[in-house]
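For reference, the structure is listed below as structure tokens.
All protein chains but one are shown at their positions in the complex.
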Amino acid sequence: MSDFTDIAIIGGTGYAGAELLRLAYGHPRLRVTRIVGQSRAGEPVARVLPSLTGLYEGDVVAFDAADVAGAATVAFTALPHGASAGVVAELRGLGMRVLDLSADFRLDDPEVYAEWYGEHLAPDLFGQAVYGLVELERERLRGAELIAIPGCYPTASILGLAPLVAEGLVGLDGLIIDAKSGATGAGRKPSLGTHLPEVGEGIRAYKAAGHHRHTPEIEMVLGGLAGSPLRVTFTPHLVPMSRGILATAYGMASVGATAEACTEAARELYRGSPSVVVLDPGAHPDTGWVRASNQAFVSYAKDTRTGRIVAQTAIDNLVKGTAGQALQCLNVAMGWDEGEGVSAPATWP
Amino acid sequence: MSDFTDIAIIGGTGYAGAELLRLAYGHPRLRVTRIVGQSRAGEPVARVLPSLTGLYEGDVVAFDAADVAGAATVAFTALPHGASAGVVAELRGLGMRVLDLSADFRLDDPEVYAEWYGEHLAPDLFGQAVYGLVELERERLRGAELIAIPGCYPTASILGLAPLVAEGLVGLDGLIIDAKSGATGAGRKPSLGTHLPEVGEGIRAYKAAGHHRHTPEIEMVLGGLAGSPLRVTFTPHLVPMSRGILATAYGMASVGATAEACTEAARELYRGSPSVVVLDPGAHPDTGWVRASNQAFVSYAKDTRTGRIVAQTAIDNLVKGTAGQALQCLNVAMGWDEGEGVSAPATWP
Amino acid sequence: MSDFTDIAIIGGTGYAGAELLRLAYGHPRLRVTRIVGQSRAGEPVARVLPSLTGLYEGDVVAFDAADVAGAATVAFTALPHGASAGVVAELRGLGMRVLDLSADFRLDDPEVYAEWYGEHLAPDLFGQAVYGLVELERERLRGAELIAIPGCYPTASILGLAPLVAEGLVGLDGLIIDAKSGATGAGRKPSLGTHLPEVGEGIRAYKAAGHHRHTPEIEMVLGGLAGSPLRVTFTPHLVPMSRGILATAYGMASVGATAEACTEAARELYRGSPSVVVLDPGAHPDTGWVRASNQAFVSYAKDTRTGRIVAQTAIDNLVKGTAGQALQCLNVAMGWDEGEGVSAPATWP
Partner (left out) sequence: MSDFTDIAIIGGTGYAGAELLRLAYGHPRLRVTRIVGQSRAGEPVARVLPSLTGLYEGDVVAFDAADVAGAATVAFTALPHGASAGVVAELRGLGMRVLDLSADFRLDDPEVYAEWYGEHLAPDLFGQAVYGLVELERERLRGAELIAIPGCYPTASILGLAPLVAEGLVGLDGLIIDAKSGATGAGRKPSLGTHLPEVGEGIRAYKAAGHHRHTPEIEMVLGGLAGSPLRVTFTPHLVPMSRGILATAYGMASVGATAEACTEAARELYRGSPSVVVLDPGAHPDTGWVRASNQAFVSYAKDTRTGRIVAQTAIDNLVKGTAGQALQCLNVAMGWDEGEGVSAPATWP
């Protein structure tokens, strides 16, 4: 009777959840039947997320696995790392298709997970998920029941470097990723580090020297493409803006690796991938050009004086970096058009 | 054969034109067949408007009325005040439906136009257009062939004050509108007044004391609702952000005019108007809640100590204030659902 | 032996305290001997306020009245409203000169205080302080031992309106003050209302209709100048910037009250006041022009169509609105040059 697939959003009152609600509203095949949020349970959605006033009726509800499974067939879990695994296991046990936005199912090595995140609450499921970077995993995602949505930094970092690493256009030693993120990347919980007076008119790094937990995820994927382990130096910065990630990546050019060759390799890899736009050599993607869209803009340049390739990638951290990518994965998993609900142009300017 | 209505955008490389392109892309009944822009003619759309890379192929073209009329049945003219009238006349003469985003056809008194804008280049058409504020003019817009899209400041100012003026809830003397706009309102032409270092971290008024040309438009509409002429004190401010207008309007409360009564009057007036959200008394609409959406959020408060009503309205100046409103008007004129292509939720946060 | 006057800053780790430290560093007669901050006691100043690294050695300390009074002769109390009165009383009891940045000693009517702030913890001192708006109270401030530093909104509001009210250039009924503030005005405590993603790219009012506690302070001072009680409609807005307040005030022009007459009245009133710059009629002061300076820029315009006077005032809320004004008061109280330590030009752009 219903043409809709019913979905539940667990952790619907944070930014990832809010973005899922925004995008799902425009998705012709989806209907949101539960918005779960522990700390705001019982409040009207419109009070918690005023931009959705008039679009979503009803209240945020507390988590109840049976209720969720009764109301929806697909769950998006947007919970903190560590806390997510248990909820995912419960929902999977009730037969739901689950797209998990945490890091809990992204890695393939339990020891690496333990090192960076601590104990895993659903070890049986570890390694069962498909990694949801559609451009690299499209085939494995078809029909997938458990999908680990990549992190925002890994998405930006990998999309730019993947063609280079896969095609041997850069050396695997000495890859450096200097990333710049808007403040939504820090989540919705207020702190001095996101307090407008302190961060609204300056820039700073906030983790350096290999301490950010997205590092092993980047290494896992790029290492897989390269066919051998590799390590990257990753530095995230906080930029005074709300949305967007720009990843500026550096690698030593292999023999023959011109900017044109890198561009060509990217266009080859991303042929058939509507979410990736490969700009001409020397162009500089701007996060403003992908704001609120599911697109990634990538470009390549070569510093002929030093032999370095510079790969730049701009995404919206909440869309291609989180919620849009999740819907894109669901589209593929369900056999729908990959762009359903995630094809709107960017909000520019 | 084609289910699409073909449209041309004249002045497609400024912000209003770009926003029309963004929204038209998601409108299921429209197809853009010409993007006209004099100063960038011959350049690929993607170079002029990089956020549309991959979405619109082809080049910006120079204006040629016959070519436009051959390629489309509807034209949106997004040209400077004064320059628009001649183009509109030409396109109307070729039988096109025209939605004009300039001020050239908004006013109903040619002397007022002359006083604020100078000579009118199509005096025969003056007064022929329907004023495109859908919430007030829905019936007259059905089938309309020439529509004058309201200004962004008038849209914000009128939507908040209309219920009060129409229902006699405020006195007609002494209405004050203190408006705050993002920098897109100044257009795409660079100047010191929009140069990031000079305006990116401060606020200032830029016209005071009745000198802004949107003033008579506000007075015309509100005076019409009131049934007698009125004057407003209007002060626009530039806020360090890209999009959004907040209009804070003040009027002396009539007897019995509580915040609740004002709210109720607004809900009555805007019943059946999906683009207006009337918040509960005392709420404060935020331009961030309507970013990139076609919604207007309005609220009412009463200062019981001074007897003043405070009406607040937040819109996105480029959407409900310009391009979204234009599409909404076209929907009504064509007999389509009013929300087609302009119902996407706001880009928040 | 020492040419310095030793000062203590109570509440030194918030923005008002930090700004006092910044300005005191450049004041040739002051030496900071205690920085008191309850929640950060025991931490190095440089960790709590990194911009002062290398300028202030030592730790933040917990409050101990005897210790403070032993180390300094002047105390600046930058504590929350309500909490300040008790500390002020204690320090006054030990003979210190106290400049209080809270609202606890600004008002002259204990019933008004009780209505807006609640119980007062030092009722014996109530009414004993000199109100520290130097431009209006310079004479009474000489030698003053207890000074109530005005609020940031009252400073901006009063400086623009004082000449008009004092000279009868506007009617006393219907004064409206539409104020726009940077986020430092909300203090250093993180909350959703100052969380960069939610407020960094939009504008909203946050109190309307006479609910802001600075309202009675404005009315007290302006009423005093007018010689009769008056009420104002005051609406504060949050602007996406760190510092600055712009107050746009509206009043009905009296007969003969041109923009020039208002400007002249202001120049007369502020003759000999180095912190106030009266711009030519029609100019629009920008908060960017007073950033980090102790200056107030004011201007006047008249809407001849409606008979309204528009008075605009721009200040830096942390300097002329708080810490700079406090040092300016101390200069006058001590008989020093009024501009000592608070004469640096604005940080522009």
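Order of writing sets the labels: A, B and C. Residues in every chain begin at 1.
Convention: contacts are C-beta pairs under 8 Å (C-beta built on N, C-alpha and C of every residue); 3 or more make two chains touch, one makes a residue touch a chain.
Here the structure is a predicted model, which means the values were calculated and not measured.
Note that of B:I9, B:L23 or B:V199, the residue touching the chain absent from this view is B:V199. When the full complex is taken into account, the listed residue touching the unshown chain is C:G288, out of C:P190, C:P216, C:G288 or C:G321.
Contact with the chain not shown here comes from a single listed residue; of B:S84, B:T155 or B:T184, that residue is B:T184.
By the touch rule set out above, subunit B reaches the unshown chain at residues 15, 182-184, 186, 188, 190-192, 194-201, 240-243. Of the residues in subunit A, those that touch the hidden partner chain are 174, 176, 178, 180, 197-199, 201-206, 208-210, 215, 231-233, 235, 237, 239-244, 246, 248, 250, 252, 259, 282, 284-289, 291, 301-306, 308, 310, 312, 314, 349.
Within the entire complex, the positions of subunit C that touch the omitted partner chain are 15, 18, 21-22, 25-26, 49-55, 184, 201, 242-243, 274, 277, 279, 286, 288-293, 295, 297, 343-349.
We take it that only the chains that are shown with their structure count from here on.
Chains B-C form the pair joined by the most contacting C-beta pairs. Chain centroids computed from C-alpha atoms place B closest to the centre of all protein C-alpha atoms shown. The centroid of the Cα atoms in subunit A and the matching centroid in subunit C are 45 Å apart.
In subunit C, the positions touching at least two other chains are 197-199, 201, 240-242.
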